[in-house]
Every structure is written in structure tokens, then in C-alpha cells.
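Here the complex is missing a single protein chain, while all its other protein chains stay put.
Then we have chain A:
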Amino acid sequence: MSTDVAPGQAPPGGAAGAPRPRRARAGDLLVTACAVVGALVVGAVLIAVGDARTRAAAAYFFSYPWDTVVEAGWAVRDAYAALLEGAFYSPALSGKAALGPISETLVNATPLVLGGLAVALAFRVGLFNIGAQGQVVLGAIAAAWIGFALDLPAGLHLLLALAGGVVGGGLWGALVGWLKARTGAHEVITTIMLNYVALNLLTFLLSTRGFQRPPYGQAISEVVDGSARLPLLLGSPLRVHAGLLLAVLAALVVHWLFRSSRLGFRMRAVGANPEAARTAGMSVGRLQITAMALSGGLAGLAGASQALGVTGSVTGSIAGSIGFDAITVALLGRNNPWGVVAAGLLFGALRAGGVQMQSATGVPVDLVGVLQALIVLFIAAPALVRAVFRLRTRAGGVGGELAGGWTR
């Protein structure tokens, strides 16, 4: 156990603050950085292998190996440069369009941050919420339905639609908490199953009058009224919308919840030692239900933000892979709200850049998925990262947290 926290780091009276082991440590950041680098290196190998010119050069590798290296180098450079341009800044664009890449990064990051916060929140309470996907779907359904079915003044309409998204996802999550508290059903199983239920519910609704958009040929919902749309922050055509502000606000709230609030104190106690929490008179079951409701609510907000901010309607793919990427975002962010924000931004940038990379260099956007998976794989196996990068060994790490989540 590391106790070498600098005295200045502990705020005065930080008694009820985040528990020490969860606090981001230099070692964790180093492992994370190494994991990203490691993933990019493996990704580079994949790019080189997939590159036609590199393969052509490799055909005469033994007579002139340098060609292969050069071609591979160019392929990797081009791909990663396109990735960066697509994510942050492209010299080819000017004026408002220059903000395009950043805008896309933020649009992609918004639901990942919200979903990541949802998973992280549950995790801090000792619950492994694999069901963010289903909760995102429910949030999107509820928000979109309020958005197109009700006729309300602007502002109120938006607020109600957002609240609907939170409640929809929250109830979906609370159901899991209730099942666990009441029957002991493991949340991993129930959330996975409820993901299927949510997805099929959506498919059903998309074929139902009153939800489906006329003329009833396609699986797409009615269009959300303008009064319920999340406003664009930088104006058309930049897609970045007010959902980003909600994500930041949500991070602040989660931060406050665990750092300062009594509810958060109790939830952390349940997450760290449910037996001691029960012995101290806390209602473990009720706190688990609350945590799952809050977690589901955040995931629901992610769905609402997509429906009201990006698509303006609901299709079968409204949730994409947000719910699953959220797990990796939470893991990468070490279940810390600001870590989740950073991880969400990273993955959002990868997503945005990946599109540009595919169109500019032909490297498939799926490489981004591979990079994400590798980053998380490296982080889940800190021993591997330490061995590869020859870091000093230290006990603990998020791998342990991950394992802990399963056994509780």
C-alpha cells in the first residue's frame, strides 16, 4: 500500500474526500501513458501490414529490406497524421471549418464521458454496470419521445426531454439494483440481459405507429421538435452541441458526490466494504439501488444527448457502441470523474480522427477500435505494461479494481 502522498495534496479537512487508493497517482498516469504508446506501436504494425506499398516492398525484403522500412514508415506517418488532423486541427482548413475536427472530437466525446461517468459511478459502489448500453437506449427512447410527441414551449420542452432521458435510463438501472438487492441476482448478468431487452424494445418501437416516422417504411423515429433540440454551441455546420456542457456538469456533480456528499460517503463505504457498511447501519441494498439509478440516469443522459443533440431522431443504432466504450472509458479514467473526462476526450479524438484517417489514407476506421481495445488491454494488465516498459513494480492498479468488481 502506498502511503507516500504528499502532505500538501490532502486538502484541509479532506476527511470525507476521495479515498487515497483511488486518487490518481503518478504511477497510474505513467502506466496509462505507456498503454497509449504501446497501443499506437501495435497499431503502427497493423497499418504497415495493411499497407499495399509496404507489402509490395516486403516481397523483395531480403534483397532490399530498407524499402520495406521506408514504405512502412510513410504509411504509419500518413495514417497517424490524418488521425491527428481529423481530431484536432487540419492546416488544409481555414475559417470556421478549422474548428471542425475539434468539434467532431467533442461530439464524439460527449456521450463517452456521460457513459463513462455512469460506469465509474457504479464501479465506485462496487457494481459492475455492463448495462450502460441498454440504459443509453432507454434514455434516447424517452428523450426522443418527449421531444416529438409533446408540444411545449422551447426550453421547458428541452428540459423535460432531458429529464425523461435521465429517468428512462435511471429506471432501467434501478431495476438492476433492485434485482440485486432483493434477489441477489448478479448485476453483470442482469445488465447484459437488459441490454438485449432494451435493444429489442427499441426495434419494436421503431415499427410502431406513434413512434415510427411516416410513411412507415423505415426503422426511424419521428423527428424531435426544434424546441427540444440541444442547441449547437458554435452554430451550423459544426455539430458540437450543449450536451458537452451537460457532460462537464455531470462530471462536476459526480466529483462532488463522491468527494463531499453524505450519500457519496455511504456509497463509497458500500463499494469498499459492504459488510462494514451494513454493520454501521447503512442499508446496503438501498444504496446499491440508488447507485444503479444514478448510473443508469447518467447513461440515459448520454442517450438523450445523442437523440436531442446529434441525430434529432432515434434509429436502431442510436446507441452505437457507447455503452461498451463507456466501460473502457471508465477503466482508462480509473473511475475518477476527471480521468473519465480525459479518457472520453481521448477516445472521442480517436473516433473523430479515425474517420478522417480512413478517407485520407484508406486505413480502415476499425483501427481505432483496435487501438481502444489495446489501450484497455494494456491497462487491465499493468504487469504487462511494466514488463514491456521496465517500470518499477508497485502493487495495486486498476487491474485489481477490475477483479474486485467481479468478486463483490
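In this section, contacts are C-beta pairs under 8 Å (C-beta built on N, C-alpha and C of every residue); 3 or more make two chains touch, one makes a residue touch a chain; residues count from 1.
In this text, contacts and distances are computed from a predicted model.
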Query: The hidden chain: which UniProt name fits, "Sodium:proton antiporter", "Glycine cleavage system H protein", "Cytochrome ubiquinol oxidase subunit I" or "ABC transporter ATP-binding protein"?
result: "ABC transporter ATP-binding protein"
- line: Out of A:W74, A:Y89, A:F265 or A:W338, only one touches the absent chain, namely A:F265
Query: Considering the entire assembly, which residues of chain A contact the chain that has been omitted?
result: 1, 3, 10, 12-17, 19-22, 256, 260-263, 265-266, 268-269, 272-273, 275-283
